[in-house]
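Here the complex is missing a single protein chain, while all its other protein chains stay put.
Chains: A, B and C, in written order; residue numbering restarts at 1 for each.
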Amino acid sequence: MTDIPTILRAILDTVGQSADRGQVADYIPELASVDPAHFGLSVVLADGSQHSVGDAAVPFSIQSVSKVFALALALGRLGDRLWTRVGREPSGLAFNSILQLEHEKGKPRNPFINAGAIVVTDAVLAGHAPREYLGELLRFIRAAAEDDDIHINEDVARSETETGHRNFALAHFMRGHGNLQNPPELTLGAYFHQCAVEMSCDQLARAGRFLMGAPDAPRLVSPDRVRRINALMMSCGHYDGSGEFAYRVGLPGKSGVGGGILVIAPGRASIAVWSPGLNLQGNSKLGTEAVEMLARRTGWSVFG
Amino acid sequence: MTDIPTILRAILDTVGQSADRGQVADYIPELASVDPAHFGLSVVLADGSQHSVGDAAVPFSIQSVSKVFALALALGRLGDRLWTRVGREPSGLAFNSILQLEHEKGKPRNPFINAGAIVVTDAVLAGHAPREYLGELLRFIRAAAEDDDIHINEDVARSETETGHRNFALAHFMRGHGNLQNPPELTLGAYFHQCAVEMSCDQLARAGRFLMGAPDAPRLVSPDRVRRINALMMSCGHYDGSGEFAYRVGLPGKSGVGGGILVIAPGRASIAVWSPGLNLQGNSKLGTEAVEMLARRTGWSVFG
Amino acid sequence: MTDIPTILRAILDTVGQSADRGQVADYIPELASVDPAHFGLSVVLADGSQHSVGDAAVPFSIQSVSKVFALALALGRLGDRLWTRVGREPSGLAFNSILQLEHEKGKPRNPFINAGAIVVTDAVLAGHAPREYLGELLRFIRAAAEDDDIHINEDVARSETETGHRNFALAHFMRGHGNLQNPPELTLGAYFHQCAVEMSCDQLARAGRFLMGAPDAPRLVSPDRVRRINALMMSCGHYDGSGEFAYRVGLPGKSGVGGGILVIAPGRASIAVWSPGLNLQGNSKLGTEAVEMLARRTGWSVFG
Partner (left out) sequence: MTDIPTILRAILDTVGQSADRGQVADYIPELASVDPAHFGLSVVLADGSQHSVGDAAVPFSIQSVSKVFALALALGRLGDRLWTRVGREPSGLAFNSILQLEHEKGKPRNPFINAGAIVVTDAVLAGHAPREYLGELLRFIRAAAEDDDIHINEDVARSETETGHRNFALAHFMRGHGNLQNPPELTLGAYFHQCAVEMSCDQLARAGRFLMGAPDAPRLVSPDRVRRINALMMSCGHYDGSGEFAYRVGLPGKSGVGGGILVIAPGRASIAVWSPGLNLQGNSKLGTEAVEMLARRTGWSVFG
């Protein structure tokens, strides 16, 4: 195996020559205005060393990558009771689809599609103000990254609140089925702020260490729970592109519409990649290609 | 880690006390008449040693487990051209659903739901008589297991032909979309015989060695392809129970309606389990519980 | 043909002996508390005479029957431009289904399912306060009935606002597709009040005269539009029970979850029936049976 820095430089070279960088999300101005030329990649190895290339120090909106941290928090708070409200199966549908909710009585398929993530946030919220929840979430992420310089972008949160009609539809629909405990505007207020957390690849890769089982990393959840969160990331982390990601990369990962992906090589590495242009399933196009190259060169696939 | 024989005996004890063994498939007499009390489990380790408990030497109908061998054969024959005709995503629907075919122009979601497996068989068939295909498939399986005493049960194949209306519907539907090259009765004739292969857990565990990367096992497909087949088994191997299997077991596997499951622990083990009673998703109930125990006790989960 | 009063008395007798009166809607307290034993029926003939039996003078919540008046108002205001925002096809799905909205880009199938009616209200609202719209709607209904004693029940409106999560989901979903011009809470505020109009069968049958082409009735819309509103009531007036109503009754009609139905026999009669118990499709059970008897005895079916 070639050494990691060499591999990372080769990846940076390759993606730099890519003609098709995908489409930047344009539903809110804050995301639409991001320069599609950005590319960052950072890898934390089991020995604690970190290797980065490109714009790995530039913060971006982690969006749905935040669902991993929210899920860890929710499982810590509720344990397996969470699964009475949300399933563990891939949906086979788009991230914001409402179809299965109607057929399945308001219970979302998994915690990584929007409906499921809204339920997770709603579950953690219960009995707390959004401000408290967001404080706790930030503390969790900062502790995981061992970095206090991680914040929520209020402009992004506000824009999402104003344009998040589909998410309001999902929340009201689940409320109608008794699967939302708080008023939709309260839960969504928390949810939109959660999605507006900003991190760099450097920070995100460090924050992901608790899922790779690194000996020296902060131990935030039990090994058993780590395995299960990784399993969910593998099955459902890329919406209706999850099977493709498993096929091409062979590692659990969670993408966000801001172009970031957190990828875990269990026992070996925590990886964060960022490229704002998205593919048709709403996952970072070059980000996916980069981790595919990385997995192939390193042999980190969990599948042999 | 406790030694494997001890673990296997503990599992046998536990499943022996299980009150709910699930429901045996009853759509054809040959499956309905199988004694639900059967339970077999066999493990081949990387060192080549094999450990078995229960009815591991009793042959059963492998049914959809055969889709793994057919896929390996198809990829060997067609390579990536296969993916123009079948996808790589979990379907989020039952094994025999026709819904997505209508929305997605006759292209099945993945090679492990019935529609996808029929396409795979159709693709390998092209230009050959079913008899030739079945001969090749048996040679592949026998070579993988290094055991020539593996056969097709003609009674099972005949019964499936007589009652396989849903599969005929799938085949005709795909034919209408130009995604079946052979007449439906020809492809399905081959498909029903393929599903009627009979193997014991002992044989099936040995036959799965080519997917675990065992140093001494017959090398039937490239390491790259092994990884991808395992990825598909993880994403799609248990129909709309695939996410749950990944969550609970953490290993790629493929189930069959006869109650068998082939499970791969990459680099570590090839596992075959058999218990005829099924859960609601059509996967072996005790078989799943058994491999969940095995994965927990051995720490073989790929997720950490 | 027997005379109408005799027929109506026979119908009253028959429904009085009915063991199964259906289920009263229970999603808001104001509807749940209505006595299921109520039954009213009123018929206005082309000669202007009116014949009533049972509780025909008791006001009830007309609920979705109001969609007919709102549609007449919307067509008067917007003409055929309305049809860019809502279709004219039966949905084949429940009154509150959100499935087709996702497949069909937020354009509801017809103006009588909830999503379509919300769009109709939204379209009439544009540029006006809900209060103005509701005033106009009441003036229209009162003019049609030639009766000023028709009001909105504020308690019902308030209860629906508090529990109308599914309707909020529909509204937000359409807003996300750009098919709602006003904020969801504004449009739904007007919509919930519109549904809370209370009328007796006597009043409702008179209010329906503009759709039967009675010579002496107030002419509120053009004959061409009358035909089209009746056509929509035939195709779509009973949700996924519309085909059944056409088959059994053979007349255009619009039902409401309060148990009322407005039925038109073109050129012959305007009919209002009320029985609070509903069938599985959410339409008045005995109300449907009563108008089926009426149509059979009078030969008023439009189908021969």
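To be clear about the criterion, a residue touches a chain if its C-beta (ideal position, glycine included) is under 8 Å from a C-beta of that chain, and two chains touch if they have at least 3 such contacts.
These numbers come from a predicted model, not from an experiment.
Considering the entire complex, the omitted chain makes contact with B, C. The residue from C:G87, C:G164 or C:G277 that touches the chain not shown here is C:G87.
Of C:A56, C:L137 or C:C236, it is C:C236 that touches the chain left out of the display.
From the options C:G189, C:P252 or C:G287, the residue with contact to the chain not on display is C:P252. Interface residues of chain B facing the missing partner chain: 97-99, 101-102, 165-166, 168-173, 175-176, 184. Touching residues on chain C toward the chain that is not drawn are 87-93, 100, 109-110, 211-213, 223, 226-228, 230-232, 234-236, 240-244, 246-247, 250, 252, 264, 266-267, 301-304.
Convention: only the chains that are shown with their structure count from here on.
Shown here, the protein chains touch in a chain-like sequence that does not close on itself. On a Cα centroid basis, the chain most remote from chain C in this structure is B.
Inter-chain spacing, taken between the CA centroids of chain A and chain B, is 32 Å. Chain contacts: chain C has no residue touching two or more partner chains.
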